[in-house]
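All protein chains but one are shown at their positions in the complex.
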Amino acid sequence: MELTLAHYLILSAVIFALGMTGVLIRKNLIVMFMSLELMLNAVNINLAAFSNYLQDMTGQIFIVFVMAVAAAEAAVGLALIISLFRNKQTINAEELNIMRG
Amino acid sequence: MNEYLPVAILMLIAGAVGAIMMFVGGLIRPKKYDKVKSSVYECGMPEFSDARKRYNVRFYIVALLFVLFDVEIVFLYPWAVAFGDIGLYGLVAMFLFLIILVIGFLYEWKKGALEWV
Partner (left out) sequence: MMAQVAFYILAVLAVVSALGVITRENPVHSALWMLLTFFSVAGIFVQLGAEFVAAIQVLVYAGAILVLYLFVVMLLNPRAGGFIRMPAKYIIGSAVSIVVFFQIAITVWSSGIFKNGTIGPLPYAEGMNNVRAYGNVLFTKYLVPFEIASLLLLVAMIGAIVIARKD
């Protein structure tokens, strides 16, 4: 069976769904962030596959922009987690319910 | 695609060598354990505290600056390779990019984020 675009898109969909599951079911904020990185990686596979399929470099260029955004997101998000931990002594998503009405 | 076959073979062999060494070592080494031998070795001294104690937040700031400047360097690679094709235009573009990031560098320098107090 020849490798087609669909193989890569399905692989990316599987990793995206796994990352989404991780964001929804984990309670540790750091692991939720790691699952977000998984979702970004799935998007990157999609971009690379379409870059190859359309014979166009644009997809590969936006992968590196996605990586820059991921680095910025990780830096600021983890700084927020550190600041949160300093104030509330927890990073458990279940215990952070101060906004609950 | 086929030009990466040697890389794959190399990775396979490297992994196999490591795995075989550990397996054979586990088979033929003597298995005599006692309390002293399996205790934590810290330069001959008794250990002070648990290894999993909390780190200082300064480690995080150093790692953070490393990540952001790493991404900056990533953009320099294709610029260096394609420099012959883009010329002066690319030079100006890269200088603008670097000036913006140097502002951040100066900010953290003034803020004292680079100093280890």
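Points worth noting:
Note that the chains take the letters A and B in the order they are written out, and that residue 1 is the start of every chain.
Basically, a residue touches a chain if its C-beta (ideal position, glycine included) is under 8 Å from a C-beta of that chain, and two chains touch if they have at least 3 such contacts.
Every value quoted in this text rests on a predicted model; they were computed, and no experiment measured them.
With respect to the full assembly, the chain omitted from this view is in touch with A, B.
Within subunit A, the residues in touch with the undisplayed chain are 1-11, 13-22, 24-28, 30-31, 33-35, 37-38, 41, 44-45, 48-49, 51-53, 55, 57-58, 60-61, 63-65, 67-76, 78-83, 85-86, 90-95. As for the chain not pictured, it touches subunit B at residues 1-2, 4-5, 8, 52-57, 59-61, 63-68, 70-72, 74-75, 77-83, 85-86, 89-90, 93, 96-98, 100-101, 103-104, 107-108, 111, 113.
Just so we're on the same page, only the chains that are shown with their structure count from here on.
By the touch criterion stated above, subunit A contacts subunit B in their complex at residues 64, 67-68, 71-72, 74-75, 78-79, 82. Subunit B contributes residues 57, 60, 64, 67-68, 70-71, 74-75 to its touches with subunit A in the complex.
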